[in-house]
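Encoded as structure tokens, the structure appears first; notes follow it.
A single protein chain has been omitted from the complex, and every remaining protein chain is retained in its original position.
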Amino acid sequence: MTALRFDPIRLPPECEELRKEVRAFLAEEIAAGTFNPFQPLREDADAREFSRRVGERGWIGMTWPKKYGGHERSFLERYVVTEEMRVANAPVRRFFVADRQSGPILLRYAPEHIKMDILPRICRGELCFAIGMSEPNSGSDLFAAKTRATRTEGGWLINGSKIWTTSAHMADYMIAIFRTSPATKENRRHGLTQFLVNMKSPGIKVNPIGQITGQKEFNEVVFTDAFVPDDHQLGEIDGAWKQATSELAYERSGPERFLETYYVLTELVRAVGPDPDTRGAEGIGRLVAQLHTMRRMSVSVAGMLQAGKEPVVEASIVKDVGTIWEQQLPHRVRDLAAFVEEEAGNRETLENQLSFAIRTAPKLTIQGGTTEVLRGIIARGLGLR
Amino acid sequence: MTALRFDPIRLPPECEELRKEVRAFLAEEIAAGTFNPFQPLREDADAREFSRRVGERGWIGMTWPKKYGGHERSFLERYVVTEEMRVANAPVRRFFVADRQSGPILLRYAPEHIKMDILPRICRGELCFAIGMSEPNSGSDLFAAKTRATRTEGGWLINGSKIWTTSAHMADYMIAIFRTSPATKENRRHGLTQFLVNMKSPGIKVNPIGQITGQKEFNEVVFTDAFVPDDHQLGEIDGAWKQATSELAYERSGPERFLETYYVLTELVRAVGPDPDTRGAEGIGRLVAQLHTMRRMSVSVAGMLQAGKEPVVEASIVKDVGTIWEQQLPHRVRDLAAFVEEEAGNRETLENQLSFAIRTAPKLTIQGGTTEVLRGIIARGLGLR
Amino acid sequence: MAEAENIVVATAEKIFADLADPQTINHDKNGGWRLPLWQALSEAGLPLAWVAEELGGAGADLADGFAVVNAAGRFAVAVPLAETLLAGWLLQQGGIAAPEGSMTIAPARPNDRIALGADGTLSGRARGVAFAKAARHVAVVAHGDDGVSIALVAADQLRIEPGLSLANDPSDTVIFDRMAPVAIRSAPAGFDQDNMMLMGGVVRGLQIAGALDRLLEISVTYAGERVAFEKPIGKFQAVQHNLARLAGEAAAANAAATSAADAIARSGAFDDAVFLEAASAKIRCAEAAEKGAAIAHQVHGAIGFTTEHILHRFSLRALAWRDDFGSESHWAVALGRRIAARGADELWPLVASR
Partner (left out) sequence: MAEAENIVVATAEKIFADLADPQTINHDKNGGWRLPLWQALSEAGLPLAWVAEELGGAGADLADGFAVVNAAGRFAVAVPLAETLLAGWLLQQGGIAAPEGSMTIAPARPNDRIALGADGTLSGRARGVAFAKAARHVAVVAHGDDGVSIALVAADQLRIEPGLSLANDPSDTVIFDRMAPVAIRSAPAGFDQDNMMLMGGVVRGLQIAGALDRLLEISVTYAGERVAFEKPIGKFQAVQHNLARLAGEAAAANAAATSAADAIARSGAFDDAVFLEAASAKIRCAEAAEKGAAIAHQVHGAIGFTTEHILHRFSLRALAWRDDFGSESHWAVALGRRIAARGADELWPLVASR
């Protein structure tokens, strides 16, 4: 059994400076009306310019090499930017996937001229990425994917569809896995290859999927003879399974994995006022203790990344504990808000937020690795599988 | 999928009369010093005479035919007696297994002369029974049992051991399963036979096992050429698996399956006094609502038994929900008791009870069918297995 | 209650099956299903089942109406059937004849109060009133100097601020501004707003229980069909155990709600025993809704998060119904206070009272 370690990481002084800058920037954006921090439900229609301004500040691709437009800053600095954006409910959707998942994949697997072309544009906040993993009959089981990439002159033709593709409707690129060979008896994960897909290519249709939150982030993406040139292949042919695992790890333990419904806790504290009764105080105290602990675990994982480690199990634990917590948070806040005064100034804000957060809750333990998948990874780390 | 029904059962008027009688009886016993209802940890050393008095009242073998000493009363009447005894923390251990599990097996599988001999003595509260199911290497997996019964002149010789045998140290008889043939390829549950064992026979050694509660109910029972006569065989040779399943059902949904730590709730109500704060009131209200609901489910199952049904899934659900509840109850009561006044008259009683109940808690989801086994049964009932 | 109990319930179930199929409704963008459903329910006398024949209703047993509401939960019907039933029951308490058409009742939250002025008009504000904007009449509990009254008001005379529940059903704020009722009568002795809240809470409990039955059914079916890692997900032990827990929650909700309904149907009074039953039903059903809906969604994965799938019709309503006629926290505090006031030694006798 691997010993699990979550060493206490102290954020270095440069993080505190950076945090102040981010807060000041967000305060300006809020003042200018870019977004309403109290209103988590929205379509982020206006986030294109916001993304560019974040890019201008140097807060996209923070850890990447300067030659690709990156800033060679630390994972801990990136952590600070991420958590401040998330807590402010800033509209990060347009650039977040590119920053957190797609960019690192390109850095590792794309040919140099593609990196030189695309990465700087990501860093400038100009590009939106989507991830093409799930298909109608393959969700948690990525390796059941059937959408085909077949050889053609100078590249590949894609046929089939991807589903639950966040931001596909506004994405410039997608990084997707397609079937290039059948699975083998020895390795059912064999036969998938990773590609970079230009979403503006002909033969790609994006159909929005309505969500129970009222949002439309999800999409079905249908490919009909969509062409992908050879130099858009990422990594080994038929070998995406080696890449896909580490890819998921990127999205497993950042602060976005336990802060998605955080806003209801702030509003609850506002609603109960400065002198809560024992019930309210205890409820808030426990939730804050749990939140603080998760954040310390998550910062610790950021420290491991910074130290060049690959904390797969630790990251999975943070996400398992974190997503369960953020899923239950709206229900616990609803309980604690039951006796809030009718006159509390933010009562309506809190009720609207709760309604949205309760509807958001079910997806939190599904997206980016279900609870079942995460616990399987942890069990493997414990030597049980 | 079988539809699950828990119809509201109204206890008939005769139950109310009976309840009064039981309460009066228990009050007398308490007044006479037979047991202390506030003190759940004890060895029940003096319960032999108590058992006889319960038998005299006609409260053992209540549902059995009169010709065997029974009273031909309803399952609902039996339910009332069981719950009143449990809530009073009465020392029922000496007769409970015989009444609830062993007697019904004998009724169904024993030869007439055995029934005529033993059942009336059970009804008189004279006999204590133990159950020999688990072995050192077979717990939840009953059918891995290895203790052998080998043919001899006029009966069988038993060799091997049973473990976790509640009350074996004071039992007159044990009903046990022993291996009479190896399992077959087609049916790994084949090859076990059920027997009635006189615990006073030579070749039986009972070794007490210390428990973390401080009690010594558990035992290891070692058999060395212990003789069991032919007429003590119960049911089909090699076919105990058909019997063992229904046997477990008997112990699955009675009130004893959610009331084992109930006493801490009563003491909590006493400790918080007549005017609790919101926190205390809510905590008590939720616990009482959950308790009431389980009791109504459990009464409903008793009604099904009375109607001649075999509510295997419903009974498993009551036990799953019920044992989880009674396991968490001491912890929730501990939370709620955190701010009880130092001066509360029953503070020490409550603290002692909590200490015992918290140590009791781990076994509640293990004994008589683990949570995992119960959920497997429920899943099978849902058509998933 | 998984089977039709009698002719009234069988009628309701047939109507729901014919005219309220969740799949059909979910794909009907313009709500064309509403009118035929309501007409069929009305023709069968179901919305006014709890109103005596002499007051214009069907005069059915309380038990029948409860069973209809439970069935309505199993279909997650989004018409004011439960609300009209409750309004009819309330009018019946006041001996007021029930009008035709759909109704709702106010207030719907325990702390809201409608005042009856000396001039006979009603004033106050009731939040979270289901289907108020769609209803033709509202049955009201009002408080005057002489005690509690029951009133019937015309909905078009009211100021109604439309709102939506968690499940996107109408949940409106109704403002009474010195408005004259169509009819008003003193409530019978012993009747108070809490009784109405308890009755409403049991009705919502039955609806939640019905929805949970259906959540279990569709989740088990889905788990048997959906393949991942080369087998139906229902073959995975983790999924099986989750569904077993969902079954436990559905069972608890149904047991609590039907027991409370039976207790009310048998007892005229809202005494401590009925209070225990009704408050427990609302508390336990709400708790079951939270746990059960979470499991159903977890089993369904992403598809259950879409508006295309019917899952949300049941899951979100089960969650939304928690908020009406007193949340579980409200009733838990009320029940806990009552238990504490009665004293420790009276707890078990109360629990064991039937």
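Annotations for the structure displayed:
Going in written order, the chains are labelled A, B and C, and every chain counts its residues from 1.
Everything below uses one rule, namely that a contact is a pair of C-beta atoms (placed from the backbone, for glycine too) under 8 Å apart; a residue touches a chain by one contact, two chains touch by 3 or more.
This structure is a prediction, so every number in the text was calculated from the model and none was measured.
Seen in the complete assembly, the chain not on display touches A, B, C.
Considering the full assembly, A:V321 is the residue among A:V321, A:A338 or A:L354 that touches the omitted chain.
Where chain A meets the omitted chain, the residues involved are 1, 3-8, 10-11, 19, 80, 83-84, 87, 265-267, 269-270, 272-276, 278, 280-286, 288-297, 300, 313-314, 317, 320-321, 372, 374-376, 378-379, 381-385.
Not every partner is drawn; the one left out touches chain C at residues 236-238, 241. In the full complex, the hidden chain is touched by chain B at residues 134, 137-141, 144, 163-164, 188, 209-212, 218, 327, 331, 334-335, 338-339, 342, 355, 358-359, 361-363, 365-367, 370-372, 375.
By our rule, only the chains that are shown with their structure count from here on.
Chain centres computed from CA atoms place A at the largest separation from chain B.
In whole angstrom, the spacing between the mean C-alpha positions of chain A and chain C is 38.
Residues of chain B found to touch two or more other chains are 278, 282. In chain C, the residues that touch at least two other chains are 239, 328-329, 333.
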